[in-house]
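One protein chain is absent from this view; the other protein chains keep their places.
All chains are identified by letter, namely A and B, in their written order; residue positions are counted from 1 within each chain.
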Amino acid sequence: MKRLISYLVLPVEISAFERQYLARMNRIALIFFFCHIPVFIGVAALAGTSPTRAAILTLLALIGPAVAYKTLQNPRHLSVVFGFTAMCMGGILVHIGQGSMQIEMHFYFFVLIALLAVFANPLAIVTAAVTVALHHLTLYLLLPRSVFNYDASIWAVVVHFVFVILESVAACFVARSFFDNVIGLEKIVQSRTNALSDRNRDMRLVLDNVGQGFLTIEPNGTVSAERSAIAARWVGGYVPGKKIWEHLGELDSAGADWFRVAWDSIADDVLPLDMSIDQLPRRWTAGKTTFSLEYRPLIVDGRLTQMLLVMSDVSAQLEREQSEIEQRDFMRLFQCLLKDKKGLLEFFSEADDLVSKIVTPEVTGPELRRLVHTLKGNCALFGLSALAAFCHDLESNLLDAGGAMTGSKREQLGRIWGLFASNLRSLLGSDRADRVEVDQTEYAAVLDALDGNAAREEIALRIKTWQFETARTRLTRIAEQTRAIGSRLGKGSLNVVIEPNDVLLFPESWSAFWSSFTHAIRNAVDHGIESPEERLAVGKPREGQIRLTTKLLDDELWVEIADDGRGIAWNLVRERAAAAGLPHESREALVEALFHDGLTTKGEISEFSGRGIGMGAVRAICRKMGGSVQITSTEGKGTCLSFRWSNVHDRLDALVLGPISSPTIENQTQEAEGHLQ
Amino acid sequence: MAATVLVVDDSRAIRQQVGDALATAGYSILEAEDGVQGLLRISEQPDIAMVICDINMPHMNGLEMLAKLKADPSNAALPVLMLTTEGKADLIQQAKRSGAKGWIVKPFKVDQLVAAVRKIVGR
Partner (left out) sequence: MVGRVFLGVWGAGILVVGASLMAGHVVSLPVPRATDSRLRASLAAGPGVVKGRWSAHHVLYQSCGCSQRVLAHLLTRRARPDLVETVVYVRDPAAADATEPATVRAQAERAGFGFETSTPAELERRYAVESAPFLLVGDGSGAVRYAGGYTARSGSTQIEDGDIIDGLQAGRQVGALPVFGCAVSSRVQKAIDPLGLKYARGGI
């Protein structure tokens, strides 16, 4: 019974779809019933019953639905009223249609009961059936038995009733099925749609809270509406038809044209797609913010259907990286200061000199390139990666742009150098480079000499040499740098041997040379020394060996760097020289070619070498100082680079100094006496 | 018969790099170090399949060379790929107007360039 009730009575909730549908149906029903008025009048006229009465009765029957239509809130209740009304109409029709068609008029009831299914509400049908029953019941109750005889007509009524029941049951079934499947279907669709929009909302929530901006771009460059919230913040809201470069152009107008050109190349389909995508800009700045741009192509059937652009705000990250680099540099600076203050200070004054030359607008061309190259190398040696990287970029730009520096680049270099200089000054404090450091033994020796009355000139000379730098110090420093380069280039731990031979050099004269000497070191390590595996393969000891020598002999100063590496590949040099149009017949010509700017036997340009500038630079300085260069090399055995200066005695900037000269006889005796006593 | 590619760039390093890579890929290479030489090579060897050309060169830069090249209708079909640094949109547009087929930004990966050549020339 409960099931029956729940079948006939619809669930309480009325969906919007049902409401809409019932509103329509109820409106149609009202109009339908009102249209009965003329029809019934016509029928009455045809049947010979009173048309007036027909009109009055019909209007009476319409009062109910009209009132209900205006006042009832629940559309289902209104449908039920129509169920009742339908039966009333049927009754009226039967009444006025009496005569030849009276039986046939009863068809109206059955048609209407079926039509009531349209309300998708079994209760409307039940109401109609109940109305009919009530109608007959009322009659039964109202009329006095005594007067009337029912027997004759009762069976007719019973048959009617059976048909009404039958049809009502069927119509209820139809109505309920309609409700469950059509209106219910709409409910299912609605709930699915709701579930979907819930999911969309969740997705949206995820996207909105993701830190990256996602944008979808059509092949023609227009940006789709879907974007994560943060993308909308960065790039603006959806504007139909607006292109991605227009959006980005608002952040940074300069790059917009470039983006467009780069995007067009994808459409041109000249280059392979991944290459075209690689050429799209990876970074985009908007004032203080830097974005990284990543592109993910969506390819269907081999064609690009959409491009997903992932924007990330990397400003913080870049700043962090930058400050990490700066901190690292600062640390390294500090370490250098602790390990080799003199060297650092020397480097600083030299580099300062280089920088001031570089930022001079008049300096251009190969000269400028050489300066930048040298600066870069030195910075790299001292581990000043920020500056070295800047120089590297600068070098590439110089090659491209034809050898001149733009004002902004000059300014940038000045700024970076200024930062470094101030860092250094802060570390040094009030330290100045104009001090002389003397180690203890030297100090003691001079005191002894004074005590021992050595010759004034000698002592003076000795003291003068305190300003000189021992080759030992210099070569030790260079050796360290060499080892550092070696490990950085993957040549293992190099065995660096120094032979200073007590040479003393006046720093100021030689600093330029030492500065560009680094090129020779780099070349030796990079080109000369093989990788540990290669060395083992040819039977050499695993570690490469580099020998740094200074010697003063027969009034000639030698500075040599020798390696036991693979030696110079003279035929390669010949090839390259030939390709470059240089003379390449004799050994001398080849040596000359080797020092030529721009010649390299290296396949790639690395941070260290490969541009072919170094050798030329160092030779130039050597010659400027009045020296000459020699190369000896045996393929497979090694290379030796010798720098030679003659007439050292006249130079006053290179000395060999032994111990202070032996004291005079008087002194010796005194000393001996001193000893004896 | 291997297709011939002309590489025009004033940087020896680049010519060598590109040349080697393309040669390994099976192309035959011609080199020139500026626009003048480039045009010379093309006039000497008419069956060049493709030209890779830097924009920044002394004596005659890439754009001028391109313009002169395309002025001759017999070169209309010759694909020319320009090499340029990033950000120079106006140069690229000029190149395209003058008839360049495409362009590549420096620095580039050499194997990508080879793939591009393969796509344009075939083989």
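Quick note on the criterion: contacts are C-beta pairs under 8 Å (C-beta built on N, C-alpha and C of every residue); 3 or more make two chains touch, one makes a residue touch a chain.
Everything numeric in this text was worked out from a predicted model, so none of it was measured.
Engineer: Among A:91, A:281 or A:544, which one touches the chain that has been omitted from the display?
Structural biologist: A:91
Engineer: Based on the whole complex, identify which of A:134, A:251, A:310 or A:459 touches the chain you can't see.
Structural biologist: In the full complex, the listed residue that touches the missing chain is A:134.
Engineer: Of the residues A:9, A:28, A:45 or A:143, I need the one that contacts the missing chain.
Structural biologist: A:143
Engineer: Which one, A:63, A:203, A:225 or A:461, makes contact with the chain that was left out?
Structural biologist: Candidates A:63, A:203, A:225 or A:461; residue touching the omitted chain: A:63.
Engineer: Taking the entire complex into account, which one of A:9, A:23, A:45 or A:156 touches the absent chain?
Structural biologist: If we include the chain that is not displayed, A:156 is the one touching it.
Engineer: In the full complex, which residues of chain A touch the absent chain?
Structural biologist: 47-49, 53, 56-57, 60-61, 63-64, 67-68, 70-72, 81, 84, 88, 91-92, 94-95, 98-100, 102-103, 131, 134-136, 138-139, 142-144, 147-150, 152-153, 156-157
Convention: only the chains that are shown with their structure count from here on.
Engineer: Please compute the C-alpha centroid of chain A, do the same for chain B, then give the distance between them in whole Å.
Structural biologist: 31
Engineer: Flag every residue of chain B that touches chain A in the complex, lowest number first.
Structural biologist: Contacts found on chain B: 11-13, 16-17, 20, 56, 58, 79, 81, 85-90, 92-93, 101-107, 109, 112, 115-116, 119-120.
Engineer: In their complex, what parts of chain A are in touch with chain B?
Structural biologist: Checking each residue of chain A against chain B gives 254-255, 257-258, 260-261, 265, 268, 270-272, 274-275, 278-279, 281, 396-397, 399-402, 579-580, 598-600, 603-605, 610-612.
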